[in-house]
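Everything below concerns the one structure shown next.
Only a single protein chain was left out; the remaining protein chains are all shown in position.
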């Protein structure tokens, strides 16, 4: 039987559907979950199948419906909550940090909050300062929350299933542009453990850790660098909390070099934790200081001309990783050219077709 | 004229008073600002002096009154907002991150938000999971916010004056236990620039960076280490955003060793950014990986017996800094004893008298 | 004006009335004992006493079944006890002991008892309100005829999350009851500085929700109003608002009186103290011949013994192992 190609959006929809079919306690809640667009298609058709009692369209009340989801979880339900933009979750921070993250600990284990909070990160098309932030560092900081950031469609499905099956509150961050990526996705309802990074490319010269959509940019960079003989050991971080870095540390022991690329602001971002922890773990093996690539310290501008400078490109990743690995300037330039050639004329503010996989 | 001794709480009250007297646009807003306890004494008597129009007691509505303060600032007022616990600010994250932090940038410079947000961090006396968090990392992550964490009474006054005079939103985090610390505080209304760390002890063996109340624990550690011949170059961070580390990097170039102690959770905390940035800046000078000391990854337990294990002590700081600097085990033990002796029998869940200064 | 005694007490079962009285006496005695012993510094956490507010806790909880759930706030002692929470586990919790209802992790503001139907207490004002609505959603989704009741303070009504929760519960016709203990103050700030001048029940109109205003110091009136709200919720009629006027006697947080602070006048305090929910009800029971002095003495003696035992238990119980402090962050 040939393997199926699904987009990550379809994979997410399928995971939710299978979980709902298998377990009556699972339900979906949020703004737009039952509307005709179905949260970028990821909940489409579910209200017809499961009814409004399990596909709960809410009033505009992010803080309350987060608390409602938590309360239902305390009573044994298994809600999947979704915000179409991560920004809306800022209104619900108190519920997330105060109640969801702490109930199990504070109750000395009596309470569980089996809650998935899907947060969608925007990007592109001038969405600007308040519709395209990448605030994962805020959630990564909170003990009691798990933080999952899938990149591939297979992970989008498998890790969402695992998040639903998890007895803890799991923040599941979906970058809009991974929604479009396609890949082989198993039909079975099989959770993929939330157990840490996965290697996406092999190499001995430099270790590259990327999160979410930046994994695709990193793949472009790694492949182009491979063409110039630089071996990139590329990890897809997948889980930011709890942060498991053994494989990365092992890799750095071999390569001596680390570059981290994430979707958020660089300063105080999750790259800082990764850099600090890897440094603590294998200082002696490091040939140079770990390098971080992230967003510059300002809000997302709407104008395409300003946004273009805002997002780190595969070129920038290749340049950082390549020069860290000692690649000569002219060969770095060649790598940049290769990447640019592959990009063709696709505007940078819509997803590049080459990111559509299959991955 | 002899110098005055003031507690940090008194210093904060004086700074607010002087700013209000000097500038009609300055006002105070929050829950409890006009009540008979006056926010741990820091706003006491102000409503009698300036009236309820400038000491604005609000309904319980953290998100709204943060937006109200921002709106008034957009119209040219200079509000000082206060939350008696940092947790209450979680309800206002959207206003802080969405409006306060971004207005100047998004308006291309036309708007200013000259707003001070005083956030008080609790500790001790079993306040437990929801009244004693130290969430500075959440605010440090946000471009457009400044984040100030004074330790000494002089800084509490001078930096609050500077924060009030600043045209940007400044988060001013006050640890409850620094409120009790006393020190020499100039009577004049003189702002202290929000310009970065200050050296609190001199030494050549290890660089120690501490924030807020942990500065006092670090001082104990540094002094005890000095007794054993270990020179600690101790910095009070003071400003977490914008983060200026030149002096720290210079110090690490000399000592080759860095320890960071902050009041928040260690993982994904501000120590990670400091460690990563210093490593990037002077990798070659480092003799060992920077070490971070912070809270373990769980909520604050209420029980004194559990909380005791939760907070890093001066002993722990001394042990980390001492062994990093190569101090032998038995001499580290001696340092721990010295510190313990100084502590006498004061329970750990109330502020130690030796922290009352003068500093 | 709050309604009083919508059902004449005469028609009520005397044993049941004595039970109400006993429970109010017990809550009062527990909190008086906490106040008396607080200065010994064995209870090393903040306490928010509800002395003076016993009738709301008891009247409301008596309207609930054991499998109904309540949600409470920082001021949760009375609610916890009235719903059937374990006294020993409460005292151990306040003493920070391993046998506490949270294993010592929560302290006085986090009391819960799953078996008794005290789902959670949360010290962030109004933060437990959506949790109650969420419990109600779970009941509705599973077709269970259970009800969730949120205890709120008057201050809690000012928080946005209350309004969001009330609207959501109303739209979805969830089996929830919003029970407001209006004690006129949030910390030291009077209602008049925090809400405009209108009957508090007007809030319910925004959500097309029935509302009742009762004398919160009249335990049977509280009970009757809550029964009405609970029955409606149980029958699928959706949420209601109950406003019960009452008064906190002691300081906002801590064991003492704080009238010296000047935020409330001595006259106001005396008026409310004169309307003691426990004393007035006891006097009424006696006047109607339902309660004798002997019986009252016996009750008090039993209660005192239970409380002594609970304190002894809490004091002698072991502290949690410091090495366990990091356990159980994740399930």
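Letters are used for the chains, namely A, B and C, taken in the order the chains are written, and counting of residues starts over at 1 for each.
Going forward, contacts are C-beta pairs under 8 Å (C-beta built on N, C-alpha and C of every residue); 3 or more make two chains touch, one makes a residue touch a chain.
Since the model is a prediction, treat every value here as computed from it, not as a measurement.
K.L.:
Of B:14, B:35 or B:94, which residue touches the hidden chain?
P.N.:
B:94
K.L.:
Pick out which of C:12, C:29 or C:171 touches the chain that's been left out of the picture.
P.N.:
C:171
K.L.:
Taking the full complex into account, what residues of subunit C touch the chain not shown?
P.N.:
Within subunit C, the residues touching the omitted chain are 158-164, 167, 170-171, 193-198, 202-203, 205-209.
K.L.:
Spell out, residue by residue, where the missing chain touches subunit A.
P.N.:
Contact residues on subunit A toward the absent chain are 31-32, 34-37, 57-64, 87-88, 91, 125-131, 296-299, 301-310, 349.
K.L.:
Could I get the residues of subunit B that touch the absent chain, sorted low to high?
P.N.:
Within subunit B, the residues that touch the unshown chain are 27, 53-54, 56, 58-59, 61, 63-77, 94-95, 98-99, 103-112, 114, 143-144, 146, 167-168, 242.
Here, only the chains that are shown with their structure count from here on.
K.L.:
In terms of CA centres, which chain lies closest to the overall middle?
P.N.:
If we average C-alpha coordinates per chain, B lands closest to the whole-structure average.
K.L.:
Any idea how many Å lie between the Cα centroids of subunit B and subunit C?
P.N.:
Once rounded, the distance between the two centres reads 37 Å.
K.L.:
In whole angstrom, how far does the Cα centroid of subunit A sit from the Cα centroid of subunit C?
P.N.:
43
K.L.:
Round to the nearest whole Å and give the separation of the Cα centres of subunit A and subunit B.
P.N.:
32
K.L.:
Two or more other chains touching the same residue: where does that happen in subunit A?
P.N.:
As it turns out, subunit A has residues touching two or more other chains at 63, 94, 98, 105-106, 143-144.
K.L.:
Which subunit C residues touch at least two other chains?
P.N.:
102-106, 110, 122, 124, 160-161, 329
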